[in-house]
Structures are given as structure tokens and as C-alpha cells.
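Could you have a look at this structure, given as C-alpha cells, before my questions?
The other protein chains are all here in position, but one chain of the complex has been omitted.
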Amino acid sequence: MFLVDYLKDITGAIKSLLTGMRRTGYYFTHHKEIITQQYPDNRDTLKLPERFRGEVVMSHNESNEHRCTGCTACELACPNGTIKVVTKFDISPEGKKKKAVDKFIYHLELCTMCNLCIEACPTDAIRMAQSFEHSVYDRAELTKVLNKPGSKIEEGVE
Amino acid sequence: MWSLSKISGLIDHWLNGKLGSGWASVAEMVIVGLCVIGLFAILGLVLVLMERKVSAWMQIRLGPNRVGPKGLLQSLADTLKLLVKEGLTPDGADKFLFNLAPFVAMIAAMLLMAPIAFAKDFQIWDVNIGVLYITAISSISVIGILMAGWSSNNKYSLLGAMRSGAQIVSYELSAGLSILSIVVLTGSLKVSDIIAAQQNGWWIFKGHVPALIAFVIFIIAATAETNRAPFDLAEAESELTAGFHTEYSGMKFALFFLAEYVNVFIVCAIGATLFLGGWMPFHIGSWEGFNHIMDYIPSSIWFFGKTFFLIFLIMWFRWTFPRLRIDQLLNLEWKYLLPIGMVNIILVTIVAIKGWHF
Amino acid sequence: MTREELQTSIAELASGATWDEGGQWPVVNILPEAWPELARTLKSDPLFAFDYLFCVTGVDWKSHLTVVYHLTSLRFRHTLVVKVKLDRAKPQVGTVCDIWRTAELHEREIRELFGVEFLHHPDPRNLILPDVWDGFPLRKDYEDPVNMIKL
Partner (left out) sequence: MIEELGTTEQGELVINIGPQHPATHGVLHLVVTLNGETIRKVEPHLGYIHRSIEKMCESLSYRQFIYTTSRMDYLSSHINNHACALCVENGIQVEIPERAQVIRVLMDELTRIASHLLWWGAMAMDVGAITPFFYAFREREMINDIMEETCGARLTMNYMVPGGVMMDIHPNFQRRVKELLLQFKHKLPEYHELVTDNVIFQSRTKGVGYLSADDAVSYGTSGPTARGSGVPCDIRKLYPYDVYSKLEFSECLAKEGDTFARYLVRMNELEQSIRIVEQLIDNIPEGDFQAKTKAVLKLPKGEFYQRVETARGEFGVYMISEGAMQPYRIKFRSPGFSNLSALDHMARGAKIGDLVAIMGSLDLVIPDIDR
């Protein structure tokens, strides 16, 4: 019957609207469901997983030694030309010439955090750091030299 | 006991003593005007904050909590931001109408303040055709929107304005019919009479089912008339970016924004007055003791409590429902609300004639 | 249809068609003149029923261009790759967007990126590039010293 259908339509519609309102009403009254993270305030407790890819860094030990041999495997692996390894030749005490890294230049502004350089590194000299707040006022600051000044290669890394 | 009517009476008395009756009424008009503007500003601030908090909690967010204690000053900061922003007028816009439109929208909202009783004996103008005045003036607000949409020289704005025109003209009917049902029950167009008639219980309870239906229709029509979701087709941001106020910026935009919220307040205040007894406390028939306890709560708190409850209801709608399409919106009005409203008013008339209401 | 069946029945339709060896799907090379006719048959003949054109692309082979059509039949689940060999100086091939509607956007894309002209295309405007673009970016000899950064 027309009138019955008409009224059924209306009651069905109102019922569906009320179920929706019950759902939002539930969240309105249950504040423990709130999931907002108050980001700059929770910096102390904010812990990113150790695999998070924030930027490429070079590990140095206490005596300012890194593990980079300057083999440029990372430079070749990088799809964007983010890494430039400038090499030099060290003279070892025995008088032999040895290739070593002079400047490990890393362009953060070009980096897509694809992790291919880390995979390519044969000596685990570079790794991904968990820092993610990279904004600076001058883009030149994003070009970084990863090996610390005065650092040299760790003993025994070939 | 302290009440708003006493304060207003004192001021009236003092002014009449100082200035004589002619100048006193001029001074009172100025004071009332300033009060309305002040109320506008406060309502805007409070309602924007309320909307943001309500939406945030429904959306499992915290909402504004940075500016001031618990974010209470957030809307003040927003207003400041809008004040110092540049108000752009687009090239090719009809400059006069473009700049006039927000003020028309504001003034229409402001005029509606007049017959609203904020507390016992606290009313700007208790005109004897109060309800008629409300229905008449509330249709003016569409002019501001149409003006804005037309003068912006923007196709989104025009579409939004046209939608708004169709929408408000249609929903006026249902809103009018549901208001009329209370007028039928009361037998008076005067706002104070309508409130007084609810001395022994609010109309929504006294008028049986017909009054309840009228209330539901009124709330739906009120949501539509104020262009709020799910009827926010005039500004439908996922379709028309911002509808009729796409081209507005700075303070002119803020005026539209304010007018929207004030309109929400006013329709809710009207709804509260007609169906929930306005400032009248919750009375049940002849339970003298109970009624007396209820009277201890000041009448202004009753009024604002009811109004904000309705505002919350409208916000609840907004943050739950999807938007209707323009043809469905008109379908809803002409195929559902209007026939139901018409049948309902017959029922109300029968109830009123037979005296079946309490 | 199996690979062999496809090969024999298509060889009857288009003379001068050659087949590539190997690969996961049968690949037929034809000349542009034969293509719209063959396409119509491939779509409408209930033996083939190649109703789903899932990939259209161009390849620049430096000596010539090819437009590659990947066709599959949702009924028989057989797949065919058609390569139309075009002259690099004046690449022209008839459109198939009246046969498979999806070709319309794909052909527009190939038109501007490879410079292939699709004859009788209903809407041959640039889809991706600005109207005033010079050159065909996906050709191998395309040079753009401003926008292409050599690493």
C-alpha cells in the first residue's frame, strides 16, 4: 500500500539517522577514545622505530673513526645523485698509497629515503637516522658532509 | 531575587529620572543596539568554539587547546586573524553589492533578535505579531546570500546562491507551518503570550504527538534555513568550494560566518520559545512543589540552556550526516515535510478546538 | 584460443603480419594500414572477442616507432599483443577509440608524448602537456636542457 510504504520509508530513514547519531554521540561522550597526539609537546616520549628512515648518517665511534672506505657503492646505488663521495689518497705508515674518503657529501634535499645506499654499503658505514625534523631556512644547509672533520677510517675495515 | 528584568527596570528608572522620557527612550535604544552587537560578538565567539569542540570530540580529536586555558580564547584569536587579513574584492565583481551583502546578512540576523525573550520580562520588543515578524524577517537573510553570490562574479558563488534561494524559499513553508501549529494551540502571535501559555508545561509535551511532529519538522526546516549540514548546499565545500562566500575574505567573510552562527542561535531560540517554553522553567501541571523548585533556577539559564541544547542538536546533525543533493533536498521538503506538516496542522487544529491539550 | 590457433587465424586476416618469438604472449607486428580493420575484427569476431584493451603505449626504436596494444578477452582469457610499426618521420595510424573507448585517453597521451598522429581521433588535443609544448618528451632523442636534470 502506498501510505504504508511511505510511512515505512520515513521510519526507516529516521532509524538509520539515529544509529549514526548514536555512534557520533558515543565518541562525543567517551573522551578516552581520543587519539590526538600533541606532537611538539610529546617530543620526549615520541619514539620512532629503529628502522625509520629519516636521513643518512655516518656512524662514528668514540675515537672519531668511521667505517667508510670511499668505495662509492652508495653513490652508484643512489637513484637521485644524493650522495657524492670525494676520495683522496692516504699514505700509510708503510709508505703505501691507500684510497680513503675525503668528503662524504650528502644532499638531504634530493634524498627520497629509499634505503638503497644502506643496502649497498659493504662495510655498514652509513645508516639511517630517526631524525625527521629537517626543515631549515636555507636550502644550502641541507647539503651535509657526513664524515666528521678529522675523522679517519676504523682499523681493520677494508 | 536577582533577575535581568530587575536590572533593566533599574536602568530604565534611572534614565527616565535623569533625561526625561523622550531622551531616555533614545538612550535605551542605543544601549539595546550596543547590547545586541555585543551579544552578536559573544555568540559568535562562543558558538565557533563550541562547534569546534563538539566536532573535535565527535571526531576523536582534542580540538583547539592552545590559545588560552583549554583553548577558550581560540575563536578570539581567529577573529583577530580575520580582522587583520586583507579583504579582497575580485575584479569584475559588482563592488557595491559585493560589499553590501555581508551587512545585509548581518542585519537580517540582527532584526530577528527583537522579539526574542531572553529571560522573564526581558525582551527587546514584545510586538503583538511577534511570530509573524520572525517568519517575515527570516526570509530576508536569503537576499544577502543571493546578493553575495550574484555580485561575486564567480560561477561557484552563483550556483551556491541559487541553491540557497531555492532551499530557503522551500523550507520557509514547513518552518511556517510548524510555527503556525503552536500559534493555533496558543491562539496568539505574541511571544510573551506563547511563553505564558506554557506555564503548566511545554508545548512539546502538552500538544501530544502533533506538537512533537511539528517540533521535528521545525528542527529540520531550521537546519535547512540556516544552511547547515546536511543541508549546507549553498556552501557545499566538496562541490562548490565555499559556495556563495567563495570570493570573500577577511572581515567580510567573518561577517557571513558570524551571521550563520547567529542565525543558528536565533532559530534555536525560536524553537526553544515555541516548543520548549522559552524562559519558562520546567513545570508539570499543578505540581506546585516541583514547579516551585524549578523556579529557583533563573529564567535566563532556562532559556539559554534550552537554546544551546537545540544548537548542540544541530551541530550533532552536522557532524554525523552526509549532505543531500539539491533535488533530494527539494524532494524532502515537497514530498515529505510539507504534506506531513499540512496534515499535522489539521491535527493540531482538532486538538486545539477540542481542547485535548493539557 | 591457444597461441598457435591465434597465430594461424590472425595470419589469415592480416597478410604480412609477422610474429615475435618467445615472450609470455603472442606478439604480432603489423603495418598501420591494416590495423583499424584488424582491430574491428578482433573485437567483434566471436572467435576472438578481444573486448578488453588493457594497455596502449608507444615505443621509440630510434629507427621507427611502434604503438603497442595489449588486448585480452574476458570470455576466453587469451591475450594478444599487437605492435603497429610506424614511420618515424610521419607516424600515422588509425584510431581505435570507437572500438575500445579506453583508447581515447591513451591515444591522446601517446600523441603528445610520442608524436603519433591518430587519424580520425575525435578529440586530438593535448591531454597532459600545455598546448604550446614543443617536441615529444618520450622519444629517445628529446632534449630539454631546462626541465631535464642530468645527474
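Order as written gives the chain letters A, B and C; numbering starts at 1 within each chain.
We take it that a contact is a pair of C-beta atoms (placed from the backbone, for glycine too) under 8 Å apart; a residue touches a chain by one contact, two chains touch by 3 or more.
Just so we're clear, the structure is a prediction, and the values are computed from it rather than from any experiment.
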item	value
Shown chains touched by the chain that is not drawn here	A, B, C
Chain not shown: contacting residue from B:91, B:288 or B:327	B:327
Residue ranges of chain C at the interface with the undisplayed chain	22-25, 27, 51-55, 57, 59-60, 68, 70, 74, 77, 100-102, 104-106, 109, 127-132, 137-138
Absent-chain interface as seen on chain B, which is shown	55, 58-61, 155-156, 159, 163, 229-230, 232-233, 236-241, 319-328
Sites on chain A contacted by the missing partner chain, in the whole complex	12-13, 16-17, 19-20, 22-24, 35, 48-49, 51-53, 77-79, 112-116, 119-120, 128
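Heads up, the rule we're going with is that only the chains that are shown with their structure count from here on.
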item	value
Category of the chain touch graph - line, ring, star, complete, other	other
Separation of mean Cα positions, chain B and chain A [Å, integer]	51
Chain centre separation (chain A, chain C; CA means) in Å	41
Shared interface positions of chain C, touching two or more other chains	none
Interfacial residue positions of chain B with respect to chain A in the complex	54, 57-62, 316-317, 319-321, 336
Chain A - residues contacting chain B, complex	10, 17, 20-21, 23-25, 27-28, 31, 33-36, 38
